[in-house]
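For this view, one protein chain was removed and the others were kept in their places.
Moving on, here comes subunit A:
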């Protein structure tokens, strides 16, 4: 990826073209997928629809098979911006409220998961026994679907009286934990023998080597892992909202939407989750760029 400013602008047009193509495909797919219902309704009312009427109908149904972008955006605005203007930003029908429920669990879990992950990585790098016993399991854990444990954690903690934020945060924490361990160990090991030897000739102690060489050089790896961990945390929080009967949160909106056939509601919750994920990952990349720049890293 070219990082010069001209290189960045050069890809704006292609990206816009691709996005426009996706939107165009979306609208035309909606005609095909919602058309059957529109024609059935028309046949029942014994009228024939002209092509333009048919298209207009497929783009404005209340419970379409595939809602079109402007319907989803309209629903998103109705449940966020409009609620804010009415001064009811945190009412139970507002997506800001549900988004905040999910976001708080994600962030709490992410902080604990990455914190524990970094600590374990430091332990692994400095203790050979720990490295040999834990590391293979940490790597293997990335090949298994740990997300499957999520419903169990929610229900078990519920049965001993812990509800709400904490169980979801635990799921988020363990989903972000393993990527951070693996990435951070790689990062702390990234200084090569030459650099380590140089510090030895300075007679640097173990902790000095850690703070002045290993930790700074692990930063690029850490940020890559943080981005993966953040995305995983959000998925964990959303899936964690499914089994408790789905009361609050973006995952709950998706589940109730699918119970009652409210497709527009599912899509708007999905879009909200996508915006949340993109902004969280975006914030981490922004911190990454600033920090690596100040550390004088090559970007």
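In this text, a contact is a pair of C-beta atoms (placed from the backbone, for glycine too) under 8 Å apart; a residue touches a chain by one contact, two chains touch by 3 or more; residues count from 1.
In the analysis below, contacts and distances are computed from a predicted model.
UniProt lists the omitted chain of the complex under the protein name "ABC transporter permease" (options: "Lipoprotein", "ABC transporter permease", "Alkaline phosphatase" or "Cation:proton antiporter").
Within the complete assembly, A:156 is the residue of A:156, A:198, A:247 or A:286 that touches the hidden chain. Residue-level contact of subunit A with the missing chain is found at 10-11, 13-19, 22, 65, 128-129, 131-137, 140, 142-145, 147-149, 151-152, 155-156, 159-160, 227, 231, 234-235, 238-239, 242-243, 250-251, 254-255, 257-258, 261, 263, 266-267, 269-270, 273-274, 277-278, 281.
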